[in-house]
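Sending over a structure as structure tokens; questions will come in a sec.
Of the protein chains in this complex, all but one are displayed in their positions.
Chain lettering (A, B and C) follows the sequence in which the chains are written, and residue indices restart at 1 in each chain.
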Amino acid sequence: MINKIKRSIAEAVADLHDGAAIMISGFGDAGSPHELIQAVIDHGATDLTIISNNAGSGETGIAALLKANRIRKVICTYPRMAASHHFEARYRAGDVELELVPQGNLAARIQAAGSGLGAVYTPTGYGTLLAEGKETREIDGRNYVLEYPIHADFALIKAQAGDRWGNLVYRKAARNFGPIMAMAARTTIVQVAELRELGELDPETIVTPGIFVNRLVQVTPRSAAAAAA
Amino acid sequence: MINKIKRSIAEAVADLHDGAAIMISGFGDAGSPHELIQAVIDHGATDLTIISNNAGSGETGIAALLKANRIRKVICTYPRMAASHHFEARYRAGDVELELVPQGNLAARIQAAGSGLGAVYTPTGYGTLLAEGKETREIDGRNYVLEYPIHADFALIKAQAGDRWGNLVYRKAARNFGPIMAMAARTTIVQVAELRELGELDPETIVTPGIFVNRLVQVTPRSAAAAAA
Amino acid sequence: MERMSREAMAARVARDIPEGAYVNLGIGLPTRIANYLPQDKDVFLQSENGILGMGPAPDDDDIDWDLINAGKQPVTLLSGGSFFHHGDSFTMMRGGHIDICVLGAFQVSVCGDLANWHTGAPDAIPAVGGAMDLAIGAKQVFVMMDLLTKTGESKLVPACTYPLTGLACVSRVYSDLAIFDLGPDGARVIEMVDGMTLDTLRELTGVPLESALLPA
Partner (left out) sequence: MERMSREAMAARVARDIPEGAYVNLGIGLPTRIANYLPQDKDVFLQSENGILGMGPAPDDDDIDWDLINAGKQPVTLLSGGSFFHHGDSFTMMRGGHIDICVLGAFQVSVCGDLANWHTGAPDAIPAVGGAMDLAIGAKQVFVMMDLLTKTGESKLVPACTYPLTGLACVSRVYSDLAIFDLGPDGARVIEMVDGMTLDTLRELTGVPLESALLPA
């Protein structure tokens, strides 16, 4: 019997390693796997490359990883947010390298990795700083930039519910990068608010089929935990 | 009020034109919009390019279009099926040109069209007849073939249910090419078995958001019709 | 001559959005346009973080932090709306499925080049988000901005000096003083605030301006 559900969040991230490339889901706070990121901090892995939409804000999540100085490089679209002071401090100190990618190219490069494409010609960014030094090509009268896949060793994802085969559903706009990152990482680790028995998730409405998920762990939603405290 | 639901199937396909490129969903019979195809025959448009997984079998659907000699070219993966005699006859007579595409490249090229990519490097087909004359490139030690998007003027799709904004859900393996073809055609026309009021489809489980759909029309499922006859 | 208020600008842009349009409103100023879309017409607001059919801001009691717009503000979903992942979202945006996007800008050139993501200042931390995808992906790109900076420099320019977001992508600028259509042949004025003249606009902007004003 295959059971991808881990009993503890520490067990779920036990094989992280220094220098790992890690995709982290989320757009702002929505879909951001704060508890898995805390588990990375507790684990101790360092020299990490983080692939994510944002570079953290406040004191939790990616911001906490930056504060702990575990990140060598950030590949993202929008590092400048309200309260992104930890990114700013590390970036200005030269502790963190930034690769800024247009959001659609980030998505396309993650999808290219997940789907086995070698590279894609995308129109986004043509003629801008973010395409400088990149190969370009005119196709049917339109200009494109050649962009390569972004692979990762791990993806850390937040989903709403999952079962022991790793099937996932998400909640509202917290879905964002989760499904495509799950496809692109060698090992996909998911925190879910709810565990479901096999067969409880409707096969028509599963968003991420279990093939893209290696481990999942239940994390009590923060709001509920806060309410209980 | 936006209402994409047409009252008749003839109205749904009224603006087809000779020489149109038409994507047709379906894998075998599952998801094949037989009634919309019959409407194309009744409409009279000819000299068509059909993009589909198969090239029809038996006497209905794409096979009927072939029999009526309306097709100039077929872009597909698997034209040789049980009872694909109409394709075979037209092909051997030289009435129909065939562009054979590996199934994953067909999907990737349809997705490239839908998502605005100029071309993609795919590993599928490298070193084979189906990549002859195509540009290739080695990327990170692996060989890829450059494949271009397949656009279409129209997509004809079968879905299970839809609403007046064009949101769609499918049924089991009849989903197949529907969602990606809806993204790639200039005009997407859908036959659904069931119409739903706006809001009845769960926003979490809509497979094709209405932005990708131009028109839909209700078609009584054939089995039910047969049972009623 | 009176500058249009931001609310008036938002209302003006809203008037040009037809029923049935799929629209992405950029973060900041353009977000306000949503407040002026007619309630009785179906206009479909898309948000790059995976929402189609975005509704107005919720009451404080109904805030759901899993339902936010691209500016990370709480929103609602209309009946008939849907959720999807970032791949599908940028398929909508990059694939030409969005009819209109409205963006803010630092500078727009008379031929429609857009600069709105980076001042180019050496110490600035750049952030681009989905701006470059919208700029080249939407069928029509509108810019909504004050025509002049606080120090009086024109943001409609012969050529952008700030780093570009996209080339020849903006078709129309809605400003507080006038509305311009842009294209390969340069800028044409299609509306001005009361009391404004073409000559004054030319003086303020320092760019060649043709008139395409409707007869009064």
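Throughout what follows, contacts are C-beta pairs under 8 Å (C-beta built on N, C-alpha and C of every residue); 3 or more make two chains touch, one makes a residue touch a chain.
Just so it is clear, the model here is predicted, and its values are computed rather than measured.
In the entire assembly, the chain absent from the figure touches the shown chains A, B.
The hidden chain makes contact, of the residues B:I5, B:I41, B:L130 or B:L195, with B:L130. Interface with the hidden chain, as seen from subunit B, comprises residues 27-31, 77-81, 87-88, 91-92, 98, 100-108, 110-111, 122-130, 143, 170-180, 207. Those residues of subunit A that touch the chain absent from the view are 1-2, 111, 113-117, 163-165, 167, 183, 198-199, 201, 203-204, 206, 209-212.
Keep in mind that, in the parts below, only the chains that are shown with their structure count from here on.
Contact tally for B-C versus A-C: the pair with more C-beta pairs in contact is A-C. For the pair subunit A and subunit B, the distance between mean C-alpha positions equals 33 Å. Once the centre of each chain is set as its mean CA position, subunit B and subunit C turn out to be 35 Å apart.
Rounded to a whole number, the gap between the C-alpha centres of subunit A and subunit C is 29 angstrom.
Shared interface positions of subunit C, i.e. residues touching 2 or more other chains, are given as 77, 83-84, 87, 90, 94, 137. Counting partner chains per residue, subunit B has residues 115-117, 203-204 touching two or more of them.
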